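Each remark here refers to the structure printed beneath this line.
Removed: one protein chain of the complex. Kept in place: all other protein chains.
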Amino acid sequence: MREPENIIVVKDLVKKFGDFVANDHLTFEVRKGEIFGFLGANGAGKTTAIKILCGLWYPTSGKMSVAGYDIYTQREKVKRNIGYMSQKFSLYDDLTVFENIRFYGGIYGLKKKAINERAWSLMKRLDLEDARDKLIRDIPLGWKQKLAFSVALLHNPKVVFLDEPTGGVDPITRRQFWNMIYESARSGITVFVTTHYMDEAEYCDRVSIMVDGRIAALDTPENLKQQFHSATMNDVFIQLVRSK
Amino acid sequence: MNRFWAFVTKEFYHIIRDYRTLLILFGLPAIQLLLFGYVITNEIKDAKIAIYDPSKDVVTRKISDKILSSGYFILERNLSHVSEAGDAFRYGEVNLVLVYEPDFAQKLEKTGKAHIQIIGDASDPNTANMLVNYASGIINNYLISINSEKLPYQIIPEVRMMYNGELKGVFMFVPGLMAMLLTLISALMTSLAITKEKELGTMELLLVSPLRPGQIIIGKVFPYVFLAFIDAIIIIIIGNTVFGVPVRGSVFLLLAESLLYICMALSLGILISSITSSQQIAMMISLVALMLPTILLSGFIFPIENMPWILQVLCYMMPPKYFISIIKSIMLQGNSLVFVWKETLVVIGFTTVFLVMSVKKFNVRLA
Partner (left out) sequence: MRTILYIIQKEFLQVFRNRAMLPIIFILPIVQLIILVNAATFEMKHIRLSVVDLDLSSTSRGLISKFEGSPFYQIKQFSFSYHEAENQMQHGKVDMILNIPRGFEKKLLIENCVKVQFIVNAINGASAGLCNAYATMILMDYNRQIIAENKTISAMVLPQNILTDYSYWYNPKLNYKTYMVPGILVLLVTIIGLLLSGMNIVREKEIGTIEQINVTPINKIQFIAGKLTPFWIIAIFELAFGLSLGKLIFNIPMEGNLWLIFISAAVYLFVILSFGLLISTVTNTQQQAMLVSFFFMVVFILMSGLFTSIESMPQWAQTLDKLNPLMYFIRIMRMVLLKGSGFNDISRHFWALVIYAAGILTLAVWRYRKVA
C-alpha cells in the first residue's frame, strides 16, 4: 500500500511577535483526507499557526507547503486550494444567507450556474431553504456556524482550516457540526481544526497538542491515551501541561 | 461613588493606551491651527491682474504703479488687445483686468475726464467684489491726490479699525477653528465611544453592572471632557504665542466658557449615540450633518448678518455661533461675563436640552 500523500508539510515553523515566541519550531505533516486536530489552551499558538498556514500572516522562519504549494512563493495557489473558517465565522450580518453564499462563491471565481447549484444543495443539506432570504444577523448561532463551514467548502478546497469552530455553541449543535466535518473528510477533504475542547480531540484522526508554542505530543488519540495511561484526552492534556 | 471612579479610571486607561488615537486627537488640531493660521485668510493679497494700456503715458503708468504697489495685486500679464481678457479669464490665470482708454492722459488734461474699465472675474463673486472695490479705491485715492491743490471743500475720512488694527484674518479664524474642532472632536469622539460599546455588545455588560446608566454615560464621556479641554488650551496658546491673537478678557472666563461648550458638544455626542447603534451611522451623522453647517452657519467664515433672514434664524439654532461670539468677545474685545451672559445661557440651554433628550431616548430603550 502506498504511503498517504502529505497535504500539509511544516518544517521548523517559527513565529515571533517581538520577544514573544508564539510558534517555536513546529514540525509536522498532515495526511490527505485526515482530520487533524490542533489542541491547546488559549494562547498556546494554535491560531497563529493556522493564520500562517492560510497565508494571513508571515512566518518568521521555517518551510511550509500546503496542498503541494509553497507558502512563500505560491501563496495564491495555496489560497485557491484551501477553505478557512475563523472563530468569528465571517459572514456578513447585513446580507442574507443566499447573498453570502453568492458573494463568497463569486470571489472564488465560481460560475453563476455553479454558485446557484451549490447554494441550493447547500441550503437543502442544512435545512436552510426557508431561510434563504433571511439576514445572517437574524438566524441562530448554530446555523450561522454550519453555514460558515459550508461556505468555506463552497469552492471544493483540498484542505479546510477551522479555527475554534465550535466556540460558544451548545453540545448538540457541536455534535451535528462534527458530523459535517466527518462527512467532508469522507469525501476526501483534509480537515485541519483547532480547538480547546479536549473531548473534540477524540473525534480527530490525529491530534497535536500544543503547549506554550511547542508541539508537546502528536499521535492518534488512542495512542496518546495509551502512552499517557489515561482514559480521556483531557487527562492527556493535563499531564502534558503539568510536566513542562 | 468609588465604583464610578474606578470606571472612569478604566475609561481613561483605554484612551491613553491607544496612543495612535491620542496622537491624532492632539496633533491634528495643532497642525490645523498652525496651517490655517498662516494660510486661511479672507483678506486680499497678490490677486493676479492683467492690464490693457494702449496709452502708456505718465498717468496710466502712475495709476498702474499705485495699484501694483498696494500689495493687493500683482501683474500677471499685459494684454495687447482687449479681447484677450476673455481668454485670460477662461484659462483662469487672472482675477481682474484693467482697461485704460486710449490717449488717457491727453483726454484727462483736455476734457477733464478719462475712463478706466475694471473687469472682475465674477465667477467667484465674493472675491471679484472685493477686488473691484479695492482697485477703484486705489484709483479714487490717486484722483484725490492729483486734485488736492485744486479741489476745495475736502472731506477726508479718518478710519479707525477697532479690535484688529491690522485687519488680520487670524483673529477671525482662531475662534472659528476652536469652535469647529471642539464641536466635531467632542461630538464625534463621544458618539463613537458609546456606539462602539453597543456594537461590540459590551454595553449590555455595563448595563447589568451595578452602575446606573447615567453613571456609565458620564464615565465614558468624562475623559473626553478632559481631552477636549486640553485641545482648547492648546489652541488658545498657539493662537496667542504664534499668531498674536490676544486674550484681552479674563483667561479664567475664557476657559470656563470653553469647558461649558465642550460639555455642550459632548451632550450632543451622547444624543447622537442614543439615536443610533452603529459607529458608521454615528460618524456619518456627526460629520456629514455637522461639518459644513459648523463651518458655514456659525460666522466662522461668512458673516451671519449678510445672510437671508431664514438662514439667520437657522444660525441662531447653531450652538457654535454662540461660542464663536463668546470667545471673540472675551479674547478680542476684552469683555466680561456681563457682555456674554446671554450667549452663555443659550449654550447652557442647548446642553440641557441635548441631555434631557438623550436621557429620554435611553430610558425608552431600557424600558
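Some points to look at:
Chains here go by letter, A and B, matching the order in which they are written, and residues are numbered from 1 within each.
As a convention for this text, a contact is a pair of C-beta atoms (placed from the backbone, for glycine too) under 8 Å apart; a residue touches a chain by one contact, two chains touch by 3 or more.
Just so you know, these numbers come straight off a predicted model, no measurement behind them.
In the entire assembly, the chain absent from the figure touches the shown chains A, B. Within the complete assembly, B:L192 is the residue of B:L192, B:A232, B:V247 or B:V347 that touches the hidden chain.
In the complete assembly, the contact with the undisplayed chain comes from B:R90, out of B:R17, B:R90, B:R212 or B:K360.
Of the listed residues B:V8, B:I51, B:L79 or B:A114, the one in contact with the hidden chain in the full complex is B:A114.
Counting over the whole complex, subunit B has residues 20-21, 24-25, 28, 31-32, 35-36, 38-48, 63, 85-86, 89-92, 95, 108-109, 112-130, 132-134, 136-137, 139-140, 142-144, 146-147, 150-169, 171-172, 180, 184, 188-189, 192-193, 196, 276, 278-281, 283-285, 287-289, 291-293, 295-297, 301-303, 305-308, 310-311, 314-315, 325, 328-329, 332-333, 335, 339 touching the chain that is not drawn.
Although one chain is not shown, part of subunit A still touches it, namely residues 51, 54-58, 75-77, 79-80, 82-84, 86, 88, 90-95, 99, 102-109.
Heads up, the rule we're going with is that only the chains that are shown with their structure count from here on.
We define each chain's centre as the mean of its Cα atoms; on that basis subunit A and subunit B are separated by 56 Å.
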